[in-house]
Structure formats: structure tokens, C-alpha cells
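Provided herewith is a single structure, encoded as C-alpha cells, for subsequent inquiry.
Only one protein chain is missing from this complex, and each of the others stays in its spot.
Chains: A, B and C, in written order; residue numbering restarts at 1 for each.
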Amino acid sequence: MPTSSAATMKALFKHHAGEGLEFDPNRPKPKVGPRDVLIRVRKAGICGTDRHIWQWDEWAASRIPVGIVTGHEFVGVIEEVGSSVTRFKVGLRVSAEGHIFSGTDYNARTGNAHIASDTQIIGIDRDGCFADYVCVPEENVWPVHPEIEDRIAAAFDPLGNAVHTVMEAGVSAKSVLISGVGIIGLMAVTVAKAAGAARIFCTDVNPPRLALARKLGAAEAYDARDAGWIDDIKSQTRGEGVDVLLEMSGADAAFDQGFRALRNGGRAALLGLPAKHVNFDFNQNIIFKGCTVLGINGRRVWETWYQMEKLLLSGRLELDEIITHEFALEDYKKAFATMISGEGIKVLMNIGA
Amino acid sequence: MPTSSAATMKALFKHHAGEGLEFDPNRPKPKVGPRDVLIRVRKAGICGTDRHIWQWDEWAASRIPVGIVTGHEFVGVIEEVGSSVTRFKVGLRVSAEGHIFSGTDYNARTGNAHIASDTQIIGIDRDGCFADYVCVPEENVWPVHPEIEDRIAAAFDPLGNAVHTVMEAGVSAKSVLISGVGIIGLMAVTVAKAAGAARIFCTDVNPPRLALARKLGAAEAYDARDAGWIDDIKSQTRGEGVDVLLEMSGADAAFDQGFRALRNGGRAALLGLPAKHVNFDFNQNIIFKGCTVLGINGRRVWETWYQMEKLLLSGRLELDEIITHEFALEDYKKAFATMISGEGIKVLMNIGA
Amino acid sequence: MPTSSAATMKALFKHHAGEGLEFDPNRPKPKVGPRDVLIRVRKAGICGTDRHIWQWDEWAASRIPVGIVTGHEFVGVIEEVGSSVTRFKVGLRVSAEGHIFSGTDYNARTGNAHIASDTQIIGIDRDGCFADYVCVPEENVWPVHPEIEDRIAAAFDPLGNAVHTVMEAGVSAKSVLISGVGIIGLMAVTVAKAAGAARIFCTDVNPPRLALARKLGAAEAYDARDAGWIDDIKSQTRGEGVDVLLEMSGADAAFDQGFRALRNGGRAALLGLPAKHVNFDFNQNIIFKGCTVLGINGRRVWETWYQMEKLLLSGRLELDEIITHEFALEDYKKAFATMISGEGIKVLMNIGA
Partner (left out) sequence: MPTSSAATMKALFKHHAGEGLEFDPNRPKPKVGPRDVLIRVRKAGICGTDRHIWQWDEWAASRIPVGIVTGHEFVGVIEEVGSSVTRFKVGLRVSAEGHIFSGTDYNARTGNAHIASDTQIIGIDRDGCFADYVCVPEENVWPVHPEIEDRIAAAFDPLGNAVHTVMEAGVSAKSVLISGVGIIGLMAVTVAKAAGAARIFCTDVNPPRLALARKLGAAEAYDARDAGWIDDIKSQTRGEGVDVLLEMSGADAAFDQGFRALRNGGRAALLGLPAKHVNFDFNQNIIFKGCTVLGINGRRVWETWYQMEKLLLSGRLELDEIITHEFALEDYKKAFATMISGEGIKVLMNIGA
């Protein structure tokens, strides 16, 4: 177990420009600036982004500085605070917003720091949380409500993506199509149900995930490759289509199909990232329909976090079958393999106590 | 059973300027204009407004024309359509929006006919639905979804009030205080829960109604006369107060208490009608708080009706303990007595088949 | 001059599947249904859509029924009303919403008839206004305010497109980029200025139109083919880009450039119709930016018309240099040539008195 007096810590880092991560038992501990908070990490989650970093695909090669500690989803305890920190104290159980911003940008100053133009992300642009310690500015700290377990708090980051998408779109008393039920898509099913969606439809190409979507509250879960599902949705929505589309697959075909299933005047929230440009019919899909399309990036700092806390405390979110595995940090190879194979959905690593 | 060839029908009408209603077995059937629809009524609900008309209080004496057939909540079947009617056909099971508008007013022409300046209400300004037949313009007809039972459809009007209040305020992932759990307040509890409220608090001075509110989904239901409930709400809402206040009591004290329990920047939707002017602290309750206050009147024509249908079809509304009694029209004295005594909550009268 | 007793009228119609329109001095007058209003047309405008119909391009060939009277922008006087018409009287000066809807669709019933799924457009799907008379349902009639001249009222349809785009996007105290200053784009410049835009930027590839845009209130008007204008916009907007993009060109390149010039979290309203699918970077343009995109079709029935009336009466719209020419209906060939060559911007035809 780490102690704050030790000068080093264990960590997973990107050792070289290629596949995998390496374990370092003696990484120097982060330096704590006057406005920073040092957090002893208890649990961290493996994100789809971490898989890209592990696999060292084109995006990762272009963005990730070799040598950094990766990981950005976590829960831990404040171990030390910088000299000018005023908001939080040592000993507090916390998670953190991983998007770090200077606070001088228009969006950062108006409640939209999640899309500030000068954002840095922990575990991507600077050292992250797959380590005994992670350091973030005081402004980024989120105190975890005592009734929320560590294993849930470790997944606040992706759960926040789901909550942000659902809440921006607005699902209360509406019919909703969620296209793509990966980690965040599945979370979006239970979030949409808790947030008052009247009827949830899902699509994917993975039958077990579709089955789980049904269990979590989807009225219908279609294999997107089957013919006829758009007509079936229309037959259940007065012939008009769904009120809301949550695009969480990033798949080219899903963009076109999703908008065809959306009613005139509907709202679409786009979270999934297409691998490349999409050859898109703006006329039929957006302009003639008079619909509204929302780009979704990260999660609101902090509106989304408050919404997430309230949804969790309502007891209406079902996350037990989404957060499937936990491994010790030292077993990171197994953890990544479980996540990459699809055997696990949200996979956590236990780091400290 | 009535037939459309008969020239008369049975009806309840306001016989004289005083308490009660009278039963007329031979009231002339309404004349059907070219754009009107004649509806054979199956079931009708007794509204709080009908109680005022029965009791002939100051408001009723100033508004209700002696001689009219009363009642405005109902479900029935189209029996006849006027010569220029194009939207609906004989035989369709329908309810109707009771607010009748000429369609030339700004609000009527922009999706807000519920607050048109020239509105007439059936059963209040012109003949209503406590009768074998009621006549309304085609524009006011709402086709009832086949999966929704008559006893629910007969209560669309007050349920629509509750849905409109809840949806205007916006409760998804929010904490909500409902002050006053009469008929519409109780409906608001189940609607708010279905629409995604994270935590529902209620107040009233009627213990059985408070108990029912708890059953329908309120986390806490306080006797408004007890000290300390505002502090208790604050202790459950980060010390700040609820996100949303739904004022459904019309009680003077409830206005002040409700706003005190509302957080800075919160939203209040006001449906309950105070009996007279309220001596109100705008500074503390609205201005310093920076909160938003919404006047709620009727229900949106037709946005609210679509929302209501979707909520009902979601299976998440619990109305069985709110719609408590049914009587034959001929037993209207018992029906009114049951409703006025508080023994019944929503009381229906069966009129036709 | 036509009289309502004559059985025929003059009209321009689509004689055959090919270029041009033909003049018929003896077209039968429209039949007036019970809910219809017959309007004696005074002035009509030539829309870009009419140019497509004249030129008989692929879109026109696929949509326009040969034989119909074309034209959908006009002002006139009510000559006759159907037997069940209640809202308007003979002699009233009116324009009309050209989108005709049955009124049973979700959007039609909730204040969004402009995107009803069963819309028919006059002059496109049924007989239009390039004729002595045009017939529309009572619901489609708009009384023209006495202070508004015929030449302005004849252009309510495209002006309504501009107003709808500007008002949906929301320009008050914002920086705005209008990409494409054709007829509607130029109208959008003066509308945006009147509606409170703080700073207006325009792009086009037509220097005289750019000069006119400057005259109407654009702070900067760039040739879209010149390098550096996006950077120039950023240098005038704190380095972040404009708050609002109004896309009115339909040009492929303009989509990408426009979104690059939009700040994170900005709003884009899309009115221009691309000729085909756009190869679009959703990640950089919408998702990472967290921006909101609005499809704009027609104009709100009737919210936009009220906004337009108020803007016109404010005296702040400058339309004199946009409505450039008037011809007699009989000179329709000159009128279309003037419009198609670009010599004229908004070209009107005088039909009756």
C-alpha cells in the first residue's frame, strides 16, 4: 500500500510507440502544485479510449505522448492538497473531471468547460490514473456521495457521457432510439429509463448486448442488419418515428438509419465517433425534417455530475450487469484482454485501498 | 340506450342559481354544425370545478350561465360528423379538449390554444358532457389509443393538467416538491415519477392522501403543518432545496413555504388557484433566488395529450388508487357526495355504452 | 380585371415536361370547398424553386405534376369564402402559408405544421398563385397588416424563411456568419441585424451580392474562395469563432468552412439544400465542438409570421434593394429571365388590382 511519504508509486505507462502498456513499480509520484490535489487512487476503469491507446491505432499514435501514465476514470481519496487549495480537504473520497482547462476560454467561463478550446485530458495529454496517485487541479475534483460505492464512482466518467447524452437530448415522456449498445450505449439505456423515457428502442449487431439492453429496459432491441426494424419502430410511433435518437455507435450506416427512424422535428444527440467522414444526406435527414442535432463531447462540468448523482441516489440505475469485472492493477494484461475481447463490458482495476 | 335518431337525451344541468344540479331525461340533443362532431358520451369525470358549480360559490355564480349542461371530462364515441368535417369518422372512440377557441388569436395559432384569449370551456361557458351527447368542433377531438381503457380516458382532462405541470417544470433527474396532493397533485406524483423525477417530496394536510402519495412514489410526504419539513428537504438536497416546485394546493401558506424549499435558480410551476390575492415576498422568493415561475392553465393543445398518451402506454402511471369510484349518471347525487366528502378521489359517472 | 362571376382566369402553368411555363388566358377558376378561401391575387414573387420548375431539372421532373399552375409567394384579397369558413371575410387583404396540411399529424397539432408529414405545397403539389385566383384552406390565411405594402407582403414566403432561420438560431447579442447571400441570405442579413445580431459576417462568391450584404449590415463580407477569411473571423471573435452559423448556400465547401468558423458550443441553422450527399466530418465539425445543428424547412406556422410582422413594423428591415423588379404577369418571360440571370434578386409579377 502506498504512503504519501514514499517518493515513488506503481503505474501503467505507455512505454514505447506500439501496442500495450507497461507496469512500472517505481514511477515518481506527481508533484503537487499550489492549486492541485493529490489523489490516492482506489479503483480505475478501462475506457474504449484506453483500448485505442493499448492497440496504438492511428488516432493514438497521433495524440498520445509516449511515456505518460494512462487512465482517466477513477475514484480515490485526497492525500494532499496544494498550498492555495480552499475547497477540499485531505481524506475526502473523490472522483474527478478528467478534462482540465485554464479557465480563460468563453466556454470554461460559462458552465461549458467540457468544450473549452484549451482542454487537456488526464491519461491522454498528461499523466492519468492507472497509478497509485493522480494529481488534478482543485477545480476538477468531485466529492463522491457516501451512499455511492467505489465501483460505481470509478465509472463516473463513462456514466457521465451517457447521462450527458440522455439529458441534452431530453427523453422525459419521449420515445428514444439508442443506436449502438456498447459500454456507454448500455449505460444510456438504464439512464434513459430512469430519466423518464416512455419507450426505448435499441440497435446493435451484437446479440448478447441486445439481450442485455432489453433487460435494462429497452422495449425493442433490433439487430441493425435485419430488414424492417425502421418500419417496426414507425408502426409503434404513430407512423412518424422516434422523438429522440441517441447515436452511440459511430457506424456509418447507423447515422443514415438512425435519422430515417427519427420523426420530423425530432432531436438527435451524437456521441459515437465515426472512423472517417460520413457521406451524409443533409436534405432528407436534417433539413426537410426540421430536426435538431446535438454534438456530445465529454460531460458538462458540473451539471452532468449533479444529474448523475441524483439518478444514482434515486436507485433507478441498473449498473450491475454493465460493470462486469475487477482485476488488480498488476493483472492489467488480463483486464485489457477481458475488455478488448468483449467478454467484459466495463472492466475496473483495483489499485489502492 | 340513446340512439342518434331520438331527438332528446338525458343530461345533468344547472337548473337555478343555487346549490345542486338537476337531472333532465328529455334534454334536446345538441345541434351539429358543419365543423362539429357529435359524441355519444360513455363515461364522464367530476372535476373540482364541478364541485364549485354544484356548491354555487362566488366564482360559479359569477361565471356559469344558469341552464347549461355541466361536465367537461369524458370519453365517448363519434355518433355524427358535420358536413365539412374531414379529420375524424363516425365510430371513433374519442375524448376532447374542453377549451374551445376560434383559432384567430396569437396563442391559438402558435400551438398554445390552451391560453387563447377567446377560449370557451364546455360545461362552464356552454353545454358540457354530463349528458348522452356532447358536441365539440372537430379541432377539439382526440382519438383514444386502443390500449387505453375508458376509465382512464374519461380522466384525460385532469391527468392532462398534471402532465402539463410536470412537463413544463421539467422533472427528469431532478428533485421535486409537490405541494398539495388532491386529485391533480396525486396524479402529478405518479406522472413525475414516470417522467423521471429523481426524488419526490410532497406536502398536504390530509394524512390518507399523504400515505397514498408515498405509495405512488413520493420519497417523503410531510404534513405541511409540522415544523421542520423544509429543513428536512434541504438536508436531502445538498442544503440547497429542491430543483422543482409544483404548487397544486392554492394555499397561501404553501406559496411561501414552497418557495422557501426551492433552491436558487429552481423552477416553480403554479397550478393551484389561491382563493384571493397572496401577500407575497417577491424579493426572497423569486428575485434574489433567480428562479423561474410558470403559470399553468389547462394543458397544451396538443403537446400535452401526446405526452400523456406516451406516459400511459409506457405502463408507468399508477392511476388505480386515484380513480376510485364509478356511478350511473342517474346516481349523480351519490357521485357528487362521494367526491365532495373526500371519500372518493376521482369519481366517474357512467352514461352510455 | 377579373371578376368572381367570370368562370375563367389567366394563369401560368406547366404545359409539358420540359423547360418553361405557358400563359393560359382562360384557365378555369379554382373550385372553393366549404373550408376554403378564394383569393384574388395582386402580386406574386418568383422563388428559386420556380426557377427549378422553369428549368425542369431533375428535382422538378421528379416532383411537379405537369399541368399545374405554379407560384407560391403572393398577396391578394379574399374574393369568396366557403360555406363553413368562420375566421376571415371577403375583402380582407391577405397572404397565405403555402404548406397545406391535414391537421392530424403530430407536428401539425403542436404548432409545427411546417414540418407535418403530409404537407402539400401550393404551386408545387397543387395549383398555385401565378394566376388571377388561388384557393387555400382557411387555416392557411394570413391577414396582412395595413401598414405593410403589397410588394413586401408578396415576399412573405421567402422573408419567412429568413426570419425562421434567424430566429431558430437566435442571434440576439451574438456574432453570426451567413454563408450564401442569395435572395434569402440577403434577407437574413437585414433580419439578423434587426433581430439584434451584434456582428454579422457573410460569405459568397458573387461580389455585387457581397457588396449589398455590407450595405445591409454585414461588418465583413468575404469572397469564400479567398484564403484567410476563417482566421480573420476568429481574430474578431476572441480566437474562438462565431456564435451562430446560418448556412444558406447549399454549397459543399461552405458546410465544412462554416463549421470550422463556428465556435465550440455554437449553433448552426441549415437552410441551403446541397445538390447531393455531403462528405462530412462529424467529429471535428459537430461532435468535438459540442455544437447544435438545426434543420430549417419553410417557416413556423404561425410563430414566424408574427415575428415577421413585428420586425417589419419596427421599421428596421431594409428590403428595397432586395425586391428589385416588378413585371406584369403577361411579361413572365422577362420576369423569369431577369431572375435567372441574377440581374434581379427578388422579382415580382403584378397580376391583379
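In this section, a residue touches a chain if its C-beta (ideal position, glycine included) is under 8 Å from a C-beta of that chain, and two chains touch if they have at least 3 such contacts.
All values reported here derive from a predicted model rather than from experimental measurement.
Residue C:173 is the one among C:173, C:211, C:275 or C:328 that touches the chain not shown. Summary of contacts with the chain left out: across A:26, A:110 or A:235, the touching residue is A:110.
Screening B:11, B:32, B:69 or B:116 for touch with the missing chain picks out B:116. From the options A:26, A:84, A:120 or A:279, the residue with contact to the unseen chain in the full assembly is A:84.
One chain is missing from the display, and on chain C it is touched by residues 163, 167, 170-175, 194-199, 307, 310-311, 313-314, 316.
Touching residues on chain A toward the chain that is not drawn are 33-35, 82-84, 86-87, 102-104, 106, 109-112, 139, 300-303, 306.
Taking the whole complex into account, chain B touches the unshown chain at residues 105-107, 112, 114-117, 238-240, 255, 263-265, 270-271, 273-274, 277-283, 286-298.
Just so we're on the same page, only the chains that are shown with their structure count from here on.
Mean C-alpha positions place chain A and chain C at a centre distance of 43 Å. If you average the Cα atoms of chain B and of chain C, the two centres end up 41 Å apart. Chain B has no residue in contact with two or more other chains.
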